[in-house]
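The complex appears here minus one protein chain, its other protein chains still in place.
Chain lettering (A, B and C) follows the sequence in which the chains are written, and residue indices restart at 1 in each chain.
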Amino acid sequence: MDAGPGFWLPRQGSTSAAKVDFLFRAVTNISIFFFVLITVVLFYFVWKYRARPGHTAQPSADHNQKLEITWTVIPLLIVIWIFWEGFAGFLDLQTPPINAYEVQVLGQKWKWLFTYPNGVVDDNLHVPPDEPVRLVMTSQDVIHSLYMPEFRIKRDALPGRYEREWFQATAPGEYQIFCAEYCGTSHSGMIAKVIVHRSRPEFEAWLAEAGNFLDKLPPEKLWEGGQKLYNQRGCKQCHSVDGASGIGPSFKGIWGHQQPLTGGGSALVEENYVRESIVNPQAKIVAGYEPVMPTYQGRLKDKEITAIIAYLKTLE
Amino acid sequence: MSQPAHRQVGHVVPLPVLFGVLGTLLVMTYATVAITYYDFGRLNLWIALGIAVFKASLVLLFFMHLKYDKPFNAMVIIVSMALVMLLIAITLTDTKQYEPNRIPGYAPSIKTNPQ
Amino acid sequence: MRPKDHYLNHGSGFRSWAFTLDHKRIGVMYLVATLGSFLLGGLAALAVRTELISRGPTIMSADTYNKMFTLHGAVMVFLFIIPSIPAALGNFVLPLMLGAKDVAFPRLNLMSFWLWVAGALFCIGAVVTGGVDTGWTFYTPYSTTTNTNVIATTFGVFILGFSSIFTGMNFIVTIHKLRPPGMTWFKMPLFLWALYGTALIQVLATPVLAITLLLLIAERALGVGIFDPALGGDPVLFQHFFWFYSHPAVYIMILPAMGIISDVISIHARKHIFGYRFIALSSIAIAAFGFLVWGHHMFVSGQSGMANAIFSALTFSVAIPSAIKVFNWLATLYKGDIHLTTAMIYALMFIITFGIGGLTGLHLGALAVDVHLHDTYFVVAHFHYVMFGGTVIALLAGIHHWWPKMFGVMIDERLGRIGAALVFVGFNTTFFTQFVMGSHGMPRRYYDYLPQYEIYHRISTLGSYVMAAGFFLTAYYLIHSLFRGKPAPMNPWGGNSLEWHTASPPPYDNFAVTPVAEDPYDYSRLVPDKIAGGYTSQTYEGAGAR
Partner (left out) sequence: MSHEHQPHLQHHFETPEQQFDAGKLGIWLFLATEILLFGGLFCAYAIYRASHPEVFVYAHQFLDKVLGGTNTVVLLCSSLTMAWAVRASQLGQRKLLIALLSLTLLGGFAFMGIKGIEYKQKWEHGLLPGTHFAPHDEHAAEAAPAPAAPSPTFKPSAAGPAGTVRGDEPAVSASGPHGKRPSNTQIFFGIYFLMTGLHAIHVLIGMGAIGWILVRSIRGDFGPEYFTPVDFVGLYWHLVDLIWIFLFPLLYLIH
């Protein structure tokens, strides 16, 4: 199989690439055939019937039903075939196998965030080899488009909805991810890598380690881990750290202070209150805000909540 | 109706026709209001649209002289309406298809949206 | 040969042009205006290409780059290509071809031109006061959230839309009502068929663009959320609306180009057009199919699989009438007497470049392949081969073909051929490399790129400089001919459509005697005119002698 990069196409990295490439090459060859045909006839006529002294146009039929119908029907048959092949290939690209490994993708100006089933979030897409992977994508702001040229797949990530695409990587290595839908200043900087691990166990090991990155931080640096979680786990979408109002109260300068609650009373922002607010957000609602926060029970580990608390403490 | 004697272009619509059309339009308006007090399920919308199409045809044919006009002018209007139908039909089919992908009630910038 | 009183010197001064109702003067004003826009858009393109000559920042910041390609796209599409052939050449030629004195509504025609000017001022004003960075497609929600001058630009495009609608209305009515006695539908020159198809699209598609842009303005100004998901709207709906106009708009651009090619090839090959009816009807077929394929811009943008399949199938149906035209043009050359004038060279060049543009459309129509190629440079190259290799090349063919008629002068054919060669080489160097880097995955609208694409970008940029040189040369000899060109005979190429049966340039009233229409592609009675140059028709001479 021709899997390396060629004149036209990059190397093939996924199971669907071969099928797409076959059609690409077929259409290219059909195009070259017709192009050469047209060009040769064109140049031959231009040379043969060039105007020169003593030469005049010779009468010939100004229409020919049979000929014209022929060159209507032949292209028609060809394009029907191309349509059919393209459609069949597209159905494959659109339909992920049921047992696919699911990774959630969030596009935002101007980076991609990949969330794994255990809650790990990474800027690059890590996947096991030879296994179907389904991406469930959405966007936080404008339309982005997740494009992996070596896998021959692309799908827009839109705000307010989930789009899906899938692939099955064939060989370990690094592959390119682009944002293909124009999204502003750093559109061309919105690139990432697919890292296809050598085996499923290696991928699992990476995932476990990525999930435990807090363990490697010294206690005085724990807040940095908290900051990373704040950015990646969706806290940022509702809670600012600069005092700006959002869907939820800002984190700036609340540590150690009383917060008024809906229905009267107040609560002191300290370890237990924060922990409760993450695990059971509806228990105490800060006055002026709607009870809209989803629970993070089971989504954040104890250690991670501790790191977030450490981060909150730094936001004086 | 005999042709008017003087040189002129265009068709003169008789007054009874004009008033008859207005009468029908008013009756139909009453009907379309009255119909909302009965529940025909999904049919209500189609009945309302049917009445509207009927009323619109009356206006086009008589008030706008299309009945007496060159057929090509009628075709222009029919084609434009057909294109509107095409736009609606295809976008509606498509949005229906991808509706499950959308997050219900998603509108983060609308403050009054109930959560 | 040149008449003493013709439309160019029939009245002088600013007001005689600004308030003229003469279709020929309006056509000339459109020609100047659209070519001016072409210069502006072209300079923006050169800036974009120069920025991309090397990786990283080269001559501008990312934001400036984004505004620059938006400027290039918006100016080229809305200010240049859409009005270029219909409003400039069409306005000049259409009544002449019909043997008529003017278009049906001369005032509307003038209003259309001034609306164009107003729209252009809005767009250019938006650029001067900070620019706009949405790309010419104005996709929501980016266009509803960016803090650049979207409202002014879209309002300008809105006005330009009405300019285009009025031109279209005028042409439809003129072709319906002002055909001379004897000219049945199937005796019209094919350029008129093409303009008719174009006008249908202009009238029937542009209003949808107008409402789309109004909704976009309402979103930004009033916060009405039809398209912006943050307000409960649907961004894919915007794309449906936008492409419902903007795909047919592609045929507004290419159909009149095909019409020019049909006429130029036949006349300069001294040969009756082959398969007249197939070409004529294929124009209308393209206009009709053009309305049914807009979704092929949305194969990966969240459109449902069912809509994708329907649109893909319909897209291929457009390939057929286009293929018919190309084969018929080739057959027209058979046993002809081919004069390689500059106009003819451009027409033949069109078959080659448009051929590549059309054939690569097959890649993009095929769903599975389009998923890979969508929004890459492959698409950029494809539509430049169609829009530039098609429309602009045909516009050049048309300009060279009708230049003697418009201004009564001949151009320097030697410089014309050199210019054509430069444009051809430059164009293919610029855009063929873009096919290759596109299929390698280079996304479009990128300010910066990965190292593996650098070689392609280098070659492409160099090509754009060659092309620019070709255009400056062309501009030089065209302008030069206005002052120093040899006077043109009435019928320099030996055409038999009616515009060649009046003086060059035509008198104010177009025709001294209302001409009688015959088969526009029958050249048998045209013989070279030894004294005046060009060709003369025996019957016409006979009529004059009586």
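Please note the rule applied: a contact is a pair of C-beta atoms (placed from the backbone, for glycine too) under 8 Å apart; a residue touches a chain by one contact, two chains touch by 3 or more.
Since this is a predicted model, take the numbers as computed values, not measurements.
Residue in contact with the omitted chain (choice from C:Leu121, C:Leu178, C:Ile418 or C:Val516): C:Leu178.
Summary of contacts with the chain left out: across C:Pro57, C:Gly182 or C:Gly223, the touching residue is C:Gly223. Of the residues in chain B, those that touch the hidden partner chain are 4, 6-10, 12-13, 15, 18-19, 21-22, 25-26, 29, 32-33, 35-36, 39-40, 44-45, 48-49, 51-52, 55-56, 59-60, 62-64, 69-70, 72-73, 76-77, 79-81, 83-84, 87-88, 91-92, 95-96, 99, 102-107, 109-115. Mapped onto chain C, the footprint of the missing chain covers residues 95, 100-106, 108, 165, 168-170, 172-174, 176-178, 203-208, 210-212, 214-215, 218-219, 222-226, 231-234, 237, 241.
Just so it is clear, only the chains that are shown with their structure count from here on.
Chain A has residues 159-161, 163 in contact with two or more other chains. Shared interface positions of chain C, i.e. residues touching 2 or more other chains, are given as 229-230, 234, 236, 302, 305. If you check the complex, the residues on chain C that touch chain A are 62-63, 66, 133, 135, 139, 141-142, 145-146, 229-230, 234-236, 269-278, 299-302, 305, 308-309, 312-313, 316-317, 319-320, 323-324, 326-328, 330-331, 333-340, 348, 351-352, 355-356, 359-360, 362-363, 365-372, 374-376, 436, 439-441, 443-450, 521, 523.
Chain A contributes residues 138, 159-163, 247, 290-292 to its touches with chain B in the complex. On the side of chain B, the complex with chain C involves touching residues 72, 79-80, 83, 86-87, 90-91, 93-95, 97-98, 101-102, 106-110, 113.
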